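Step one of this worksheet: look at the structure below.
A protein chain is absent from this complex, but the other protein chains hold their places.
We call the chains A and B, going by the order they appear; numbering starts again at 1 in every chain.
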Amino acid sequence: MGKVMIEVKDLKTKYVTRNHEDVYAVDGVSFKIEEGKSLGVAGESGCGKSTLALSVMGYYFAPLHYMSGDIIIDGKSISGMDPDEVRKHVLGTEIAYIPQAAMNALNPTQKVINFLYDVVHAHHPKMPKKDIREMAEKRFEELALPKDVLDRYSVELSGGMKQRTVIAVSTILSPKVLIADEPSSALDVTSQKLVIKMMRELMEKGYIKSMMFITHELPLLYNVTDDIMVMYAGQIVEKGTAKELVFDPTHPYSHALMGSILVPEEGTRGKKLPALPGTPPNLKHPPAGCRFAARCPYATQECKFYQVPVKEFGEGRMYRCLKGIDELKEAYSHE
Amino acid sequence: MKGLRKFILKKILWFFITLIVAVFLNFILPRLMPSDPVATITSKMAEGLTDTAAVQRIYEHYQKEFGTDKPIMVQFFIYVKNLLHGDMGTSFSQYPRSVASILSSAIGWTIALQLPAILVGWFLGNFFGAVAAYKRKGWDKIFMPISIFISNIPAFGFAVIMLVVFAVKLKIAPTSGGYAYDMIPNFSWKFIKSVLYHYQLPFWTIVITTIGGQAIGMRSMSIYELNADYVKYSRFLGIKDRKVVKYVFRNAMLPQITGLALSMATMIGGNLVAEMIFSYPGIGSQIYAGITTSDYPLISGSTLIITIMVLIMTTLLDLICGIIDPRVKAAQFDS
Partner (left out) sequence: MKNTIRQLFHSPNFVVGFVIFVGMLLAIFLYPIFHPGSPLEMIGVGTFAKPGLYISVYDSVNSETETLRLPDADEKRSGAVLSDEDRVAMIEWFGKAGVDTTNLDASDDAAVLELWKANYDPDKTIKGLTKAKRAYYRRLNEALANNGEAELYVATKDADSGELVEKSEIDKDAYVNTKDVANVKRLVLGTDNFGRDMLKELLAAAKTSLMIGLIAGSIATMIGLILGLISGYVGGIVDDIILFVMNIFTVIPSFVILILISYSLGQSQRGAGVVAMIIGFTSWVWTARSVRSQVISLRNRDHVNLSKLSGHSLLRIIFTDILPYILSYVVMAFILQISSGILAEAQLSMLGLGPKTTEVPTLGLMMSWAQLYSAHMNGSWWAYFPVIFTIALISFSLNLMNTGMDQVFNPALRD
């Protein structure tokens, strides 16, 4: 077992809306990522994936608020730290973030190199600009990015180039954990491939030590990450290795989700894709029982009212359902 | 750099095209009207005259003065030729002064008053708008309704209020003119002091009426920018809030330059009427004098001068914007 790079314990965060209502977007999430590993997060839009990414950074500003839980990066807890300490010593250096809409992530009126100066100076105020430029040029070269990108404005870059620049900027200080929120969703297939290749290189060359990869594209997760967890309505409903989750999902939600992947095998043609009716529940007033009960084809009356325990099984796997594994497998086999 | 040169050349070319159209409009509009301007002027000048021969002489005089007996294109070329020699005709009401000499002294007053006042108003407006956007609560609630209300008081209305409060009631400012009426313009210290004393009220009137509109624009621009993706991204890279706010305000302010260029024409028009209220010796008062005394050459000369002034300001602002805002540059240089 490798060294644990990030461990999140029972993290709870909420949004406070304009009308002062609380929305419990991340509700008791726990996981850990070991050195050299990557964790994928899957789920529909609106189930809290992106909020989880923001919450894990340990740096909160309105409308997102921290409630409870612990974030431990490389053995050091950052939950109790002063926000300015987190900003200075954790963000960018320990944990870095690639936003969902990387297209607009760069300040349009600033050259990339000037932004890099600001990023590095936020953590190493005394570092001379010459050294930063040298470092950036070297890193860009290694990641197969043209050096002249540094002296350009983001409006002058193409979509794919912008995205790769953002990744290079985010990891310039070699963080231990990289949180990537749908880094490739808005790109064409070629650029997507380049982005994925780049993330792999970052990991192989040791510029990042672990990664959390969020996407709604399941085939991508299967190809990129070691482990996958499935999120629903602010909670983790199932966790396992990528292979296990894709080929042997346990939770009815994972099952439905994985059922929507087309695997190029015999008999795919003509196979009807199951659609999952309904939408995730409103988290202003989460349901008392299982959050998936309203949409679950196997739900009983009990599911709607009883607290659902987390069940662990196999090698580090878990799922969150009242029903037993055999019962679920039995039900799936009838489809 | 080649793009920059093309951009500047394009703007200059555009300036000349617009200038020609403006001169043409200034020439043709009065001539397109159903009423014969010469007849109108003659009837105004000949009021009370019963001698038809005398009226006829006046009519012929103005017909020659305007050259209305010649074909319209010939008239236009004569008009342009005269303009190129700085000849705008002779004023009726201030005979025998030439319109050019009247306006050349008036234009200095107008520029010296309006240019600094608009710029100061623009800066203050942007500052208040940015603060309102950043602070929001409280400040925003008080400041915004006030500035919306003030920005809706027309410049001439505000001029009257300022005049009554500070000149008539408090007697801390003069009621009219650009300098004490018993002085002859010269470069003595006493004269400059008198000019500054007379400068106060018109200056602050324009500043205050400019602030409101600019502040409202800057506020929504800043709110829009504060929600931009690069703000969140920069924060998550550990960049200090103060620096991020700097990005935001820079980006919000640059489009305000374009906004200033677009509203320049309307603003100067309104301010000219305010000038007239203060009997400031600028173009505004000359237009008013021209209208009340039916001094057609003076009106026509004034409108042409205003148009050229607005045109120069707008072109300059466009150039500045294109050079310092990469977003505009990217959009402009390509096309």
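Here is the rule we go by: a residue touches a chain if its C-beta (ideal position, glycine included) is under 8 Å from a C-beta of that chain, and two chains touch if they have at least 3 such contacts.
Keep in mind it's a predicted model, so treat the numbers as computed, not measured.
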In the full complex, the chain left out is in contact with B
In the whole complex, of B:Val55, B:Leu124, B:Ile153 or B:Val245, the residue touching the missing chain would be B:Ile153
Residues on subunit B facing the left-out chain by the touch rule are 14, 17-18, 21-22, 25-26, 29-30, 32-35, 37, 40, 136, 148-149, 151-154, 156-158, 160-161, 163-164, 168, 175, 216, 220, 223-224, 227, 262, 264-266, 268-270, 272-273, 276-277, 287-288, 291-292, 296, 299-300, 303, 306-307, 310-311, 314
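As a convention for this text, only the chains that are shown with their structure count from here on.
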So, in whole Å, the Cα centroid of subunit A is separated from that of subunit B by 55
Touching subunit A in the complex, subunit B uses residues 228-230, 232-240, 243, 247, 250-251, 254, 325-327, 330
Listed in rising order, the residues of subunit A that touch subunit B in the complex are 57, 59, 61, 87-88, 90-93, 96-97, 99, 101-110, 115, 118-119, 122-123, 153, 155-156, 166, 169-170
